[in-house]
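Removed from the display is one protein chain of the complex; every other protein chain stays in position.
Let's turn to chain A:
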């Protein structure tokens, strides 16, 4: 996770209180006096549960019908389509179900570094044989001794090659049943069990040829068992044939658990037989493996990341296989409580457009914070006990002017509360109009009320600091607390977190389904809790402490200040 950047602003999604149950507050008349207490207790940003309901504005959607922000937790996702990120071909969901979630065309990624592999000609004049080559680390399918006759349908070719290679190694053992031989061999770990070029058949098989051979052996073994069992009154006979039916059926995927299940089913009566099974299950002799690893050396073995993405958990680099590209999805999102669609992407794979996309930023007023005097305030080094002045800017995304009321507890929640004071908690923010209105027309026309106070920058009580077309700035004063030095403090205690209730009231045209109804305006309101993470409190008071420098130097240029102060800001600038 990235280091926190100050100041940052989060918005609380109310869904954690009653997920999806919030009664629509839409078109509630709001002539009553505004009272922050009405919303109950002030939002406590330090409560453990708050972490789960605070989101940056960019991560939130907005449901028009519920008049509420929607976080990733209170939306429902639906898959619109599956596609391969590499070749951008759409894959029908039926194919995904039958053949797995990997691309079955020519898209593979490198088993070493996971970059995309490309089909490259090795012969003169772009002729075959062809290989899959990683242009980053230069791994190629030749490293595992595989090349291709033609540059297309690599998946099928690769399946055949690997099959042939494994079949020869497994030849000495019991031959696999004919149907397992005819089944195409899936390559990809997660697409395990998928068959290619034909729908899944009762012989859908696990990814590994060694597993396939294993399956054949097991089947033969159990057939033998069944034959033996039918001779005497062995009660396991019926369950054996049932199990065999299960594992050769369409849904069955033989895994290690498969044989484990079988083992449990059969009673321990035939102990000797079981020992035999154990031997059969041991695909590789341990001594063999150790010998191989010894020969390959450390550099010939796979890393953990390389191993876990492959189904057969290869120990050695020459057992790696190209990874078929994982499919991606496009998803639409619905409001969890009213089921209205909030996001609907264009179903065409190549298009990045959305048919519907209701992002919170275009519905709720946005707040931002900056330093009034940036020579005096360093976000990573707030001085305890002294008053810091910030500018709080509220931006209106709506086409109607809004009345904003900001409410904040005087003392922030937490063991060491900071004192917060908003000089002008009630003000108006102009409508979002054409940018040219402000530039060309008389200023007063755009927003007469707001324009009156503009440009004064007095910092007086109950007056706004500055305003523009669709934004208004007020002054916010914060006195960070003095932290005790002798007590062990959590990291969280060093951060000034200010909860602010932002409430907007505005008049909008009534939207009616039947257009015949009389035109009119209605009063609407919306309110949300936001949390300003203003910055870190300095460890000790005084400028001689390490990391604390005279404030005038801090501010020479913003870039040098950021370079010299501390990590988090530094990283954010890269």
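In this text, contacts are C-beta pairs under 8 Å (C-beta built on N, C-alpha and C of every residue); 3 or more make two chains touch, one makes a residue touch a chain; residues count from 1.
As a working rule, contacts and distances are computed from a predicted model.
From the set "Rab proteins geranylgeranyltransferase", "2-oxoisovalerate dehydrogenase subunit beta, mitochondrial", "DNA primase" or "Dynactin subunit 6", the protein name that UniProt assigns to the chain left out of the figure is "Dynactin subunit 6". Touching the missing chain, out of A:8, A:44 or A:122, is residue A:122.
Touching the chain that is not shown, out of A:5, A:80 or A:112: A:112 (per the contact rule at the top). One of A:136, A:339 or A:523 touches the chain omitted from the figure, and that residue is A:136. With the whole complex as reference, residues 112-113, 120, 122, 131, 133, 136-140, 142-143, 299, 317 of chain A touch the missing chain.
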